[in-house]
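A protein chain is absent from this complex, but the other protein chains hold their places.
Order of writing sets the labels: A, B and C. Residues in every chain begin at 1.
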Amino acid sequence: MKTPIQLRLNGEEVAAFADDGANLLDVLRESFGDLTVKGGCWQGTCGTCTVLVGGNPRLSCVTLAESCSGNSVETVAGLRRGADLHPLQSAFMEHFAAQCGYCTPGMLMAAKALLDRNPNPTREDVVDAICGNICRCTGYEPIIAAILDAARKGARRSA
Amino acid sequence: MLEMRKDIFADERDDDLREVGRPTQRQDILGHVTGTSAYYDDHRFANLLHLKVLRSPHAHARIRSIDDAAASRAPGVKRIIRGADVPVNLNTLLSLIQFGKDDEPSLATDTVRYKGEPILAVVATSERAAREALELVRISYDSLPAVFDVEEALKPGAVPVNPAYPKNTFDYHGKYDHQKLRFGDVEAAFAKADMVLEERYQMSPIEHAPTETNGSIAVPDTNGRFTVYTSTQALFFSLDTSAKINAMPSNQLHFVGGTVGGGFGGKVDTLTEPLAILAARLTGAPVRYRLSRHEEMQFGSPRGAERIYIKDGLMRDGRIVARKVRAYFDSGAYTRLSSYAVVKCVAHIPGPYTIPNVHADVYCVFTNRTPATAMRGFGVTALDFALECQMDKGAVAIGMDPLEFRMLNAYRDGDMKAHRRVAKNCALIECAQVAAEKAQWPLREEFRRMSSRKGGGEARPEVVADRSRAPAPAGTPRSPASTPQRVAYDRPQVDAKPPPSPPRDVPSPAGAPPSGSTHGVRRFSSIFGTRRR
Amino acid sequence: MTVAVKTFARLADAASAVSTERGARFLAGGTLLMRAVNEADPSIETIVRSTDPAFVHVAVSSARVELGAGATMAAILAERELSFLHRVARAVGGPAVREAATVGGNLFAPSPYGDFAVALLALDATVTLAGGYGQRELPLDELLAGRERGASLVSKIAFRRPPGETFRFATVTRVHPKGLSVLSIAALLPLTNARIAGARIAYGAMGHTPLRAKAAERALEGRALDAAGIAPALAVAADGTSPRDDAIASAWWRREILPVHLRRLLLGVDQV
Partner (left out) sequence: MAKHRGRGVATINYPIGMNLGGDPSQALVHSNPTGKFTVSLSSIDLGQGMKSVTRQICAETLGVPIEDVYVDTADSDTGPHCMGSFASRGTHRVGNAVMAAAREARGVMMEAAAEELEVDPGDLETDGRGAIHVKGAPHRSISVRDVAIAAQFRQGKTISGRGIFLVPLSDVDPETGEMSPATCYAHACQIVDVEVDDETGDVTVLKMTSAYELGRAINPKLVEQQLVGGSWMGMSHALYETPEPYYPDTREGPRDFNEYLMPGPGDICPHDIIVLERPAADGPFGAKGPGEMCANPSLPAIANAIFNAVGVRIDELPITPERVLRALRERGRSVAASRAW
């Protein structure tokens, strides 16, 4: 059985049919072609697939896609505005906060969820915001530094 | 956070470079922060099929029968692949460099040798359909006794794990069940040592856990070729392995990769490509074989466990005069790369120290667990753990500052190493000095002046063990006495003076035996010459 | 084959579907169920969900708290009146998990998951089961004891709001700030004239389900919350527990450190 799924994906209205019971991660990648969302476990344990649903961080691999129908979904594909990088993206670059890059999209979205809500986070706030996201390369420190720096530089922008 | 000490070894470098040495941004960073870096699974193909394997629930069992009739009729199933379908169903990874015997099937046929060993593959229109079909396969097994401990596996009468190696050890040089290292005479040195310290170390396996699991997509291309998008860490290694298993000329394969979501050694084994290619060949469709996280955690090869025994002969002045190592690498059921790790381990013994008498026997042992493979620090990580814990214990035992104890024994330019090559370009002492300075770890003046360079900067200092500086915790007895030697040695050593060091770099007479049996600090630079091959 | 998804506007209808259809499972936050669906768990044929607003309703009065079983950890964290539960909600995964994970789902999470249920057990919560034929209320202890048995759908959890600073919670993890529990402890410690009167203590990861530390509770009765007062409770802290070895910790270690952490919780000393 296929079920219709309609989302506001990074500000665009999109629709597709997906398998009943499909998770949001697979639907974003396979039905909507948004390959910026990466999958690391399909178990809800690594945070790699983090996206924002209705502005809130969600693990797309354990989110029933049709439960998001009618809702807004933000992925890293929507972070950039034209040629301009989001301040978080610039900060990740400046702080060398990515190595293999595979966890980066999920990290960025987890960080965005934080800064959208709390533009002046403490280090503890940042640590909490990314604590569901596994990074195997960096040791987290550059990522924490990048997020704090982005906050200092005023990462909050109207979506 | 990071500080460059350009002043050290400045005379050995030109620092007039334009691009090298600059903190240039990564070439791939924009792709990473925009999510557009293309990993193997970021390629899309119409009519993609999905491969899942059935894994053994037993650590060791004979396969009596396989019934895949229901699975083959299940919805979405395009093909079932059995061991008999694999053109060359026996391989060893290092066969490409002619090291070791073919010992591992892609799909087990008659016997499974570890829990999780692949037996059969289902190729279906979705991963879900493949998983559901696997539930319908019926296999009957005769359970066999299994062995999980490396030393148990070496005992007479132990269950043989791998038929290519019936004694449960890899063959070295066609004559030994281990790799040897022999340098000087450890037994003579132990007899004359002031103290002997023997310890056991154990490292459990470790999983690489890259955020992207192992996987590949094989796509039938034009003109009979296959394009393979892969997470491999070693493109041609995987290509050539896949060509061998599929009995294909290598130029029929086009491998594309290069942007990989972490590896750490866990993406060298070519776990998915050969079957993905075979499935693409058998179905004519693109096929993806991606390990689930659970598979990656338990059945993707880990860093293997190691057990290491170290016996040191120590002199009261702080010199290590003998080191004997016996180590066992737990290779799991098949060889993969563990045979090679053993050699790398042997080459690393006795660590970055100049010890005149060294003896090692290192074994690659087969047990009924997931085959092990390379990981960051391959062959060395566990050994370094063991060696450096041992160094700490040695320092405590003789009552020396543990960093000074290391520096005293550190290898320097011109020293002869146990594998009979002259040390050069050494910098252990300088690292110790710089770290100590930064961490405010007090070093005595002669240690602050020491150098790795030929001649040691100054003569190797005469050192009196300073028991007050040993790293024992407050409140602990100062005597870790567990051997008679140590008890004897545990008396205060205020007067202990080492014999004077001979001048460095005085060539010994040609053909002289390794002179590890005397107590003086010897430099062995010219005893063995430079027999490079 | 794919699974079917059935969505009901009324929770009662969803409850009927769960109890009558073969292979039907109710989707709460999805953190556990969707994982099983992704893994093609053959026992799951239908996903049942409900959009009933009552299911996610949170009601806090001065005396009583009612949580719709579909209330998420994030919803708990957003409710200032529930600040005594914030530490508990924060123990349930990272922010993305907290957005999904529900109070009701946590009651069914296998050990060592289920820290929120531990807190609710200490708070003497009652649960309301939604059924096709009406609702039924029962103590949480009872639900936990039989949770593997039947297809029951919890609609609501209710408990008396703990007065003042009487509620305490600690989770012990290897990984920080978020990790699976080695164990967790929740305690309701009402004081009368500086003496404990009617303590309720619950443990997570010390047995198959969250469980009460009844021996410790009894030993605390009438005692002061000081080193001497709690000593008898610590001596029997592990009574009635049956922790198991898992990937996080061994049963031995759990049992050994339980009294240490109980002591620290009762004395209010640093948990980290």
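Side notes on the structure shown:
The rule is short, and it goes like this: a contact is a pair of C-beta atoms (placed from the backbone, for glycine too) under 8 Å apart; a residue touches a chain by one contact, two chains touch by 3 or more.
No experiment lies behind these values; they were computed from the predicted model shown.
The undisplayed chain touches these shown chains across the complete complex, A, B, C. Screening A:Thr63, A:Gln89 or A:Thr138 against the full complex identifies A:Thr138 as the residue touching the chain left out.
For the chain missing from the display, the contacting residue among B:Lys167, B:Arg182, B:Arg326 or B:Arg444 is B:Arg182, taking the whole complex into account.
Touch with the chain that is not drawn comes from one residue among B:Leu107, B:Ile355 or B:Ala374, which is B:Ala374. Contact between chain C and the absent chain runs through residues 174-180, 227, 230-231, 234-235, 245-250, 252-253, 256-257, 259-261, 263.
In the full complex, chain A touches the hidden chain at residues 41, 43, 45-46, 96, 99-102, 126-127, 130-131, 134, 136-144.
Going forward, only the chains that are shown with their structure count from here on.
Chain pair with the larger contact count among A-B and B-C is A-B, by C-beta pairs in contact. Note on chain placement: the centre of chain A and the centre of chain B lie 36 Å apart, centres being C-alpha means.
Rounded to a whole number, the gap between the C-alpha centres of chain B and chain C is 43 angstrom. Shared contact sites, meaning residues of chain C that touch two or more other chains, fall at 2, 39. The residues of chain A that reach two or more other chains are 19, 42-43, listed in rising order. Those residues of chain C lying in contact with chain B across their complex are 1-2, 39-40, 42. Those residues of chain A that touch chain C in the complex are listed here as 1, 3, 19-23, 42-44, 47, 50, 53, 56-59, 61-64, 66-67, 110, 113-114, 124, 127-133.
Contact residues on chain A toward chain B in their complex (touch as defined above): 19, 33, 35-43, 45-46, 48, 75-77, 79-80, 85, 89, 92-93, 96, 98-105, 108, 134-137, 141.
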